[in-house]
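Shown next, in structure tokens, is the structure this report addresses.
One chain of protein is taken out of this complex; the other chains stay put.
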Amino acid sequence: MVRRYSAVFAFALFLVAIQLATLFAGAGYYLTQLTMTAYYSLLTIGLCMLIGYAGQISLGHAGFFAIGGYVSAFLTTCDLTPHKGSALVSLLSKSGVLVFRPGLYGGTLLTVHPWPACVVAILLTVVIAYLVGGPVLKLRGHYLAMATLGFGIIILRIVLGTESLGAADGISDVPGFPLFPGLAISGDSSLRVSNYYMAWGLVILGMVFLLNLVHSRVGRALAAVHGAEDAASAVGIPTARYKLHTFVLSAVFASLAGVLLTHYNGGIGPSEASVMKSVRYVAIVAAGGMANLWGALMMSLVLNYLSLRGYFGTFDDAVFGIILLLIMLFAPDGLLRRHILADLGRMFSRNAAGEEGS
Amino acid sequence: MLRSGACARSACSRSLHEERTKDLEFFFQYLVAGITYGTIYAIVAIGFNIIYNATGIINFAQGEFVMLGGMTAVTLHRFMPLPAAILGAVVLTTIVGAIIEIAFIRWLRRPSVLRMIVITIALSILIRETALHIWGESVRSLPYFTGSSMTSFQWGGVYVSPQILWVIGIGVFVVAALGAFFNLTMLGRQMRACSANRDAARLCGINAGNMVTLSFMISAAIGALGGCIICPITYVQYDSGTPLAIKGFTVAILGGLGNSTAAVGAGMILGILESFSIWVLPAAYKEVIAISILLLILFVRPSGIFGSAEAARLKDF
Amino acid sequence: MTLLSVREVSKRFGGLQAVSDLSFDVAGGSIKALIGPNGAGKTTLFNLISGFLQPDSGEIVFGGEEIRKLSSCRIASRGMVRTFQHIRLFPGMTVLENVMVGRHVHSRSGFLAGMLNLPFTWKEERRIREKSLEILELLGIGAFALSEATSLPYGRQRIVEIGRALACEPRLLLLDEPAAGLNMRETGEMGKLIEKIRGMGVTVLLVEHDMSLVMKISDEVVVLSYGKKIAEDRPLSIQKNREVIRVYLGDDQ
Partner (left out) sequence: MREPASPVSIGSHDYERKEEKMRKYIGVVLGALIASLISGAFARAAEPIRIGAIFAVTGPASFLGAPEAKTLEMLVAETNRKGGVLGRKIDLIIKDSGASPEKAVSFAKQLIEEDKVFAIIGPSTSGETMKIKGIAEQGKTILLSCAAAEEIVNPVAKWVFKTPQKDSDAVIKIFQEMKRMKISRIGVLSGNDGFGNAGKGQIEKLAPQYGITIAANEVYDAKASDLTAEVTKIKAADVQAIINWSVVPAQAIVIKNARQIGIKVPIFQSHGFGNIKYVQAAGAAAEGVMFPAGRLLVADVLPKSNPQRELLIRYKKNYMSFCSGEECSTFGGHAYDAYTILLKAIGQAKSTDKEAVRTAIEHLKGFVGTGGIFNFSPTDHNGLNVDAFEMLTVKNGKFALLKK
């Protein structure tokens, strides 16, 4: 357990070092993309839990990200001023769910406060994940891939086809997310450092949660389900329920990432729900070594950051394709585990449930 | 019989009888549209099935074969007549299929399903991006095989473009030819033996590796041919493969993986469903409906509409 | 006192009647063996009892409760645990971890507790570990606790699998051919081990081909042929049963 947390501690130090380095170099702007990367990483580690530890592929996780982002964006931008008179609206605004805020280009808007919006988004995600996950996780192999892909496409189509969600333009002018006085998730450059720490703090918290989970009774049961499902069920592990819970857990991670990144970016567009995004997330988890949370996190950090900085230029998708292909051909257990972590000890290899599931 | 030129007529002056005929005409028009979609999807789905049968892999790059076929044909058509261009495109794409199998698939030992899904997705991305950097982002298309984009046959108020007849005709031909190949030729039987039991086939002296390469070549050829024949109806662009692959995959699953005849049926069902869904619902949600139905079918009958449940259970994943 | 009661259970696969109208009881604290030629339906019966398959008709009562409709994991949590004919250990896990998985039904911390790593979960984790080590010691494989389970020799893997099942503290242990693939000495040890398990108060129902083992340890034997029960008796009587001899040796009288 000491080892588990020392790695987390080292990672936290690493993040602080980066911040200090940018501070001394006078290049604080690097933190912007690093912050965005943090939110994508939050999704990635959740997905890693699902793919690597529960052995269930999902080609539709961008859908959950979009649900979170869109619900929150919709609720915090939909102006209810015209309905001010109605009983429900006035009740909600009295209870603090609705707030008046100045519009970006003048005027005041009556919108849902980000906190309740976030809660609604997460709750909706949980409900959808349970409804979808139940039947979907009964499927295996290609059928599972198809079903999750289908789910992702449905979300994309709904987002693209619904005018109140901005159709192809998405939703813009999403306000910042005030966490508590003086601290808000927002793209404002004066809040860059605090946002950086907040975002990565959340990722670290997520990492701690998931690492704990992996090394707990539940993690052991998941590894068992992944390794030999019938044997796991013969010793009393409710395999279907565990898969479902992991699915919902990873969906919540994705959705939370969607909510927060949307507030950070000030908007969301349908590209966040696209199939290519889902494929990217899987690519990152695969590159990290499937059942390897640290691998997924590191890969997400590097690849998302480079991509968001535009280093790949017009070869953005191609770079992901090549990485995916090379890793799957030559190092299906992931780059990091094979060369670096294997030398660092058996910390992870013990929990590596072998070749990924089928 | 009323035909087109509808502008002058006001809606209320129509008699009930005319209304009925009209509805019937539209019914058939939607049906034709559905059959067109269905045939296109089925051709892609057959490509999926051939590789699936030989290897147990779903080749997510199948749509890219379709795109490559169309793109190459358009390029070749600048220098040679249409039939030669199409033939050339099919041959070139077949070679690409063979190269892909030899370079990326052949030497993998018992890869897991997840690994193969990811590899073929990666290949699909790479082919697409390569096409972008070779051909650029612009839209291309082949001329209609007969007539032009204006010509159409007409039965009553139902119109059919000759190209659709080409698509359907070639679709039928492909299914028939494949059936003959797998049932009547030695090579086809060997491929079937391989897909049934690779180890046993190997014991009988069949080179299983070559059979897999062959399956990639056949499905690349079918994909490319499909790309050429649908190119005049739609158009081809570097990224037009992916949406087709998703539809083709949907149809392959709907029909039951590995069953090409069922894929034709499933393609028709999906195509007609999509087409009629537009009749009653906004077109923006067309795909939502198609995929929701696919998901429902997956939940109830994972083996597909036509597949047998027992057979699906036997397939090891 | 009857622990498990199988009543008129039938199962059909397509055209094959795998199990037909089968009934027998297993008394608490006994060792009962199911034997029969290949294809007699023994493993199917195991799958039916342990919830991996649903019978077409009939009743299965375990500890006074009808369990026919329950899923395999529910049945396991009620105290009936099985092993597999082909060893199914969890790859990539140590021997100890394999056995710790077996403690699943006797521990509680779920997703939330696991993620938060509460003091309660540490304590539980420590208890799981201690209990699992205890079981390994009992089975005489404590020395291999930290080896990767699937790298052990075949005979030891069997014992690990039984250890994992015992970690569930079952009332009834279903062993599917525990001696398959073992040599004579190992088979002998397996026999002793099974008796020891019974000594701990666990009822045992086993499928086995090795007659010497069956005759030596079981209190009662059920003989199946083509899905039907043709005899149920004590081992000594079974050896003399004409029908059984005919089934095993062929119809040459």
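Per-chain numbering from 1; labels A, B and C assigned in written order.
Just so it is clear, a residue touches a chain if its C-beta (ideal position, glycine included) is under 8 Å from a C-beta of that chain, and two chains touch if they have at least 3 such contacts.
This structure is a prediction, so every number in the text was calculated from the model and none was measured.
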For the chain not depicted, the shown chains it touches: A, B
Sole contact to the chain not displayed, among A:V208, A:A240 or A:L308: A:L308
Residue among B:S149, B:N183 or B:N197 that touches the chain left out of view: B:S149
Identified contact with the non-displayed chain, of B:Q29, B:T75 or B:S292: B:Q29
Those residues of subunit A which, in the complete complex, touch the missing chain: 27, 29-30, 32-33, 36, 104-106, 160-161, 163, 166-170, 172-173, 187-189, 261, 265-272, 307-310, 313-317
Subunit B residues that touch the omitted chain in the full complex: 3-7, 9, 11, 22, 26, 29-30, 32-34, 36-37, 40, 132-134, 136-141, 143-144, 148-152, 154, 157, 159-161, 230, 233-235, 237, 239-240, 242-244, 274-276, 278-279, 282-284, 286-287
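Here is the rule we go by: only the chains that are shown with their structure count from here on.
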Centre-most chain, if every chain is reduced to its averaged C-alpha atoms: A
Identity of the chain that, by mean CA position, is farthest from subunit A: C
Interchain centroid distance [CA atoms averaged], subunit A/subunit C, Å: 43
Averaged-CA centre spacing for the pair subunit C and subunit B, given as whole angstrom: 50
For subunit B, residues contacting two or more additional chains: none
Interfacial residue positions of subunit A with respect to subunit C in the complex: 209-210, 212-213, 216-221, 223-224, 227-228, 230-239, 245, 249, 349-354
In the complex with subunit A, residue positions of subunit B that touch it: 58, 104, 108, 111-115, 117-119, 121-126, 128-130, 132-133, 242, 246, 249-250, 253, 257, 282, 284-285, 287-288, 291-292, 294-295, 298-299, 302, 317
Subunit C residues touching subunit A - in the complex, by the definition given at the top: 50, 52, 71-74, 76-77, 81-84, 88-94, 97, 100-105, 107, 109-111, 113-117, 121, 124-125, 128, 164-165, 167-168
